[in-house]
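Presenting subunit A:
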Amino acid sequence: ACGAKSTDNNTSSGASSGASSVKVGMAYDIGGRGDQSFNDSAARGLDQAKDQLGVQVTEAEAKTGEAEADKEARLKSLVSAGYNPVIAVGFVYQAAVEKVAKENPNVKFAIIDSASDTQPSNVTSLTFSEQEGSYLAGVAAASKSKAKHIGFIGGVQSELIKKFEAGYKAGAKSVDPNIVVETTYLTTPPDFSGFNDPGKGKEAAQGQLDKGADVIYSAAGSSGNGSIEAVASKGKWAIGVDSDQATQPALSKYKANILTSMVKNVNVAVFDYIKAYKDGNPLTGVKNFDLKAEGVSLAQTGGFLKDIQPKIDAATQAITSGATKIPTTPEN
Partner candidate 1 sequence: MANHDIDITVRRGTVHALMGENGAGKSTLMKILYGMQRPDEGTIAINGKQVQLGTPADAIDLGIGMVHQHFMLADNLTVWENIVLGGEKLHGMGGKAKAKIQEISDQYGLGVRPDALIEDLGVADRQRVEILKVLYRGANILILDEPTAVLVPQEVDALFDNLRELKAEGVTVIFISHKLHEVLAVADAISVIRRGTTVGDADPKTVTARQLAEMMVGAELPSPASRESTVMPDEMLGVNGLRIAKTDAEGIERVVLDDVSLRIRRGEVLGIAGVEGNGQAELVEAIMGMIPLDAGTVTLDGKDVTNALTRARREAGIGYIPEDRHRHGLLLEAPLWENRILGHVTETPNSKGVLLDPAGARKDTQRIVEEYDVRTPGIEVTAASLSGGNQQKLIIGREMSHDPKLLVAAHPTRGVDVGAQAQIWEQIRSAQREGLAVLLISADLDELIGLSDTIRVIYRGRLVADADPATVTAEDLGTAMTGAARGHIESEPDAVAEQKATAAEGTEAASDRSADDTQAGE
Partner candidate 2 sequence: MTSPNPPAKRSFASRFDGEKILLALAAPVLAVLLSVVLCSVLLAVSGKDPFDAFDVMIRYGTASDGQVLTLNRTTVYYIAGCAAAFGFRMNLFNIGVEGQYRLGVLFAAYVGSQVDLPAVIQVPLLLVTAMLVGGLWASVAGVLKVYRGVSEVISTIMLNAIATAVVGLLLIPGRFAPAKSANANAIQTAPVSESSHFFSIETAGGTLWGFIFVAILIGVLFQFTLTRTRFGFDLRATGRSETAAKASGVNVKRMVLTSMAVSGAIAGLIGIPELLQSSFYFGQSIQLNLGFIGISVALLGRNSPIGIAFSALLFAFLDVSGTQLPLQGDYPQEIVLVMQGTIVICVVVAYELVRRYGLKRQQQKVGAELAAQAAAAAANKEVAA
């Protein structure tokens, strides 16, 4: 067995089976399809591409705390099974994508949420201006807060989540420079359990509520479920993240208290990427999906933003026109 590679016998069958159709391989981060959040959004884009573009797809997901080599192996397996393009969901794949892409220059790769100076040209980065959407969330929060006291809960104090915090604070301050913003991070890297522990989210939210905050934005994966519950049970406003939390079955009970969600339209990015590839002019380099490109937006479910819509529109206008510059790291 030593000589043969695992892929020796199925490369032919894989690549040639559907000459007409594109085969898209998708590697999710932990949680995968059905995580009610980020990965799910990517999955929606993939489903859309399958329906509308008729592409073939296969999916695999990361395991908690797995080795770097497992990610590489996953990507390699997708490549050698004939999938092209291969989409990696989440910045944890950066190193693996770079490595596998260098070994397979003929295959196109996309990585979501990450970009690096050293990645080869067959890698496309699909990134989002989280700070812009969060800025709008900050505007909404500050406008809705009666106590002039709001809160931010980050799942893990990573660079990515700090962008959310930075935008949110800037947005809130733009409405009311004196507003008080509580900040809590549930864990710090390398402990990523903060994205995964609703109990922690609940406690953190309760702490902020007890201190007087009345609108709380949580960018904390499924820990956010806990904070939304805590906020709703006190009758205050919650702001969700990634997917529209008000439409999540798991949170339907608290719908009335979900002010909005800062939606990151990963599905749009994924769909656009696949479509461009199929159309023969693939996206390259770093493709940033910002507010203007509808990469990020505020969800409207429930219509709670109606009364402050003018303010949000104005802020949107200022951002898309470039008039407002939003920091990507929190001020303090």
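Following the convention adopted for this analysis, a contact is a pair of C-beta atoms (placed from the backbone, for glycine too) under 8 Å apart; a residue touches a chain by one contact, two chains touch by 3 or more; residues count from 1.
Basis for inclusion: all candidates are chains of the complex that A comes from, given by their letters.
These numbers come from a predicted model, not from an experiment.
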{"item": "Candidate from 1 or 2 that touches subunit A, complex-wide", "value": "2"}
{"item": "Residue numbers on subunit A that touch candidate 2, as the complex places them", "value": "1-8, 58-61, 63-71, 73-74, 76-78, 81, 91-92, 94-95, 113-118, 127, 157-160, 188-192"}
